[in-house]
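One protein chain is absent from this view; the other protein chains keep their places.
For reference, chains read A and B in written order, and residue numbers begin at 1 within each chain.
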Amino acid sequence: MPHSRLLLGAGIVGLLALLPLSGSTYLMYLSTQVLIFVLFATSLNILIGYAGLVSFGHAAFFAIGGYGCAILLRTYEIPLLLAMPAALVMTAILSALIGSLCVRLTSYYFSMLTLAFGQLIWAVVFKWRSMTGGDDGLLRVDSPSWIDTPASFFIFTLLVVTLAMLALWIVAHSPLGRTLMAIRENQVRAGFLGVHTRRVQLVAFTIAGTFAGLAGALFALFNRSIFPDSAWWLQSAEVLIMVVLGGMNSFFGPMVGALTLIVLSRFTLEVTDYWPGLLAIILLATLFFFPNGIAGLLKAKGKR
Amino acid sequence: MMYATIQFLNGLSYGLSLFLVAAGLSIIFGVLRVLNFAHGTFYMLGGYIAYEAVSHIGLSDGGFWIAVALSGLVLAVLAAIIERLMLRKLYGRDEVYQLLFTFALVLLFSDVIRGLWGTQVLSISFPPELSGAQDLGLAYYPRYRLFLCLVGIVVAIGVWFVFQRTRWGRIIRAATQDREILGALGINVPLVYLVVFSAGAALAGIGGALAAPALALKPGMDTEIIVECFIVVIIGGLGSLWGAFIGAILIGQLRSIGLYFVPEWEIVLVYLLMIAVLAFRPWGLLGKREGE
Partner (left out) sequence: MLEIKGLTKTFSGFTAVDNASLIVKKGDIHGVIGPNGAGKSTLFNLITGHLIADTGEVRLHDKRLTGLAPHAVVRRGLGRSFQRISVFPRMTVWENVQIALVAKDQQEFCFWKPLVSQNEQIARLLETVRLEDEAQVVAGELSYGRQKQLELALALAGEPHVLLLDEPTAGMSPRETEDSILLITRIVKDRGVTLLFTEHDMNMVFGIANRITVLHHGAVIASDSPDAVRENSSVQEVYLGRPTH
């Protein structure tokens, strides 16, 4: 079973790698964006789907990774292959710090604290003008010449996201992943099997934050710029809804959610700017009518 | 001395209006075990509804007060409808769904407000009865802000009275401590939930309407206030009314001190206080330790 899944995944990646042959820049842009959000959403699902911890501030780490990479690259002129890992280390440290405060109490506190810290990161980004450019954002974040074209950047993103998704798949299916699910089911019992439950959750939080940071770094390179909006709660809400819509009880659900929302937002924003309202309706519909998301719907169909 | 007095009063009036919102949030959580992300949204709606009402009936001849009452009423009805038609269906489900549901309300209403009132900053003038400044001996201070302090205190005492001295208050306190006890006592639990959710929303709406003359109405105020309410209940202890009171007063004072010493960054002070509480008393100043 995992073997066939692996083959399927390899097949999809192989097909995607052929995309530049189509010659459509638009398609390449769209696919790059989808890939970035697939990674972002899957990183969040480690928390929601596996640990049962609903983060309302995941965009904070997306922004930290993005700003970190952009600032190192642009302000300090550090080469990309150093800047990106450095930005990830920075995101990991900050996720561990913030995470250690967020997992101290119940899941309700977790949700409140993630929103609060998310907004704090946004406020810092917004007000620290000398470093982040404030609400003007950081412009001219230039990629090195070898990933300068839409096609080469797409291939680069495909490579990074594929590797990252593999890593996240392993995390989800590791002893840690299984332990997270056990903690979600019954924290007291897990604790009395000898599990230091909070520390396990903290490790998961740090992993999730770091991979969100990777997605953020790619996003900054992709747009050649980054703005405080990337840390704003609406960004957190969007990725959260990708996870719920796709299906939080499945590893691959958030990928479907990311694809659906990105494509939908493209079309919607051409007609109206009431995107948040539409997001809310999508979220409500999911909660009441298909709580296991699109992946849940597909699975139910498959069983019949 | 004069400056200090004014700063203190600013902090107090801000803290007390924060309490109006945080108290509702805390009570709703205590009884329904639902963390209402939309509580800041109710506050914001209250402000905009008061603005709309005032723009039709005017401020004078009690117009402002009618507007405030109307805000509370509309929010109570709206919240009752939301609870009855939607939230109720989620009680038995995983808490994730309840969190996501109230979060969906935040998204939805932020766009509804944007659609109805636009994105420009709106404001209400002080009601004529309370415009101008009051001589306090040490300093002159805006009458309206003094009034806000008074309302905060009256509400705090009022809620305390309801909790301690009435049948409803006893039911709510019992529910906060042990939810299973309610059904066993033969109490109409769905009704209790409905009333508590609706009353909490009304309190938030009135808070928003009363704050409108002192603050500006603008997009984003919903998340701003809910984040501060979360900090209040984290500092005070989730589910504790007095915890919310102390947390709100502390934050009000801290902000006004911060505004003086580190303008622009005063919010960081608030976060530092929260982090300190989390580090040393993670269950909040007046909260109960988990598992006991």
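Points to keep in mind about this one:
Criterion: a residue touches a chain if its C-beta (ideal position, glycine included) is under 8 Å from a C-beta of that chain, and two chains touch if they have at least 3 such contacts.
Since the model is a prediction, treat every value here as computed from it, not as a measurement.
Across the entire complex, the residue among A:V171, A:I226, A:M248 or A:L283 in touch with the chain not shown is A:V171.
Touching the missing chain, out of A:T197, A:S230 or A:T286, is residue A:T197. Looking at A:M112, A:L138 or A:I207, the residue that reaches the missing chain in the full complex is A:I207. Along chain A, the points of touch with the absent chain fall at residues 170-171, 173-179, 181-182, 185-186, 188-197, 199-200, 203-204, 207.
What we mean here is this: only the chains that are shown with their structure count from here on.
Touching chain A in their complex are the following residues of chain B: 29, 35, 37, 86, 89-90, 93-97, 99-101, 103-108, 110-112, 114-115, 223-224, 226-227, 230-231, 233-234, 238, 264-265, 267-268, 271, 274-275, 278-279, 282-283, 290.
Contacts from chain A toward chain B in the complex involve residues 48, 52, 54, 56, 101, 104-109, 111-113, 115-116, 119-120, 123, 127, 233-234, 237, 240, 244, 248, 274, 276-277, 279-281, 283-284, 287-288, 291.
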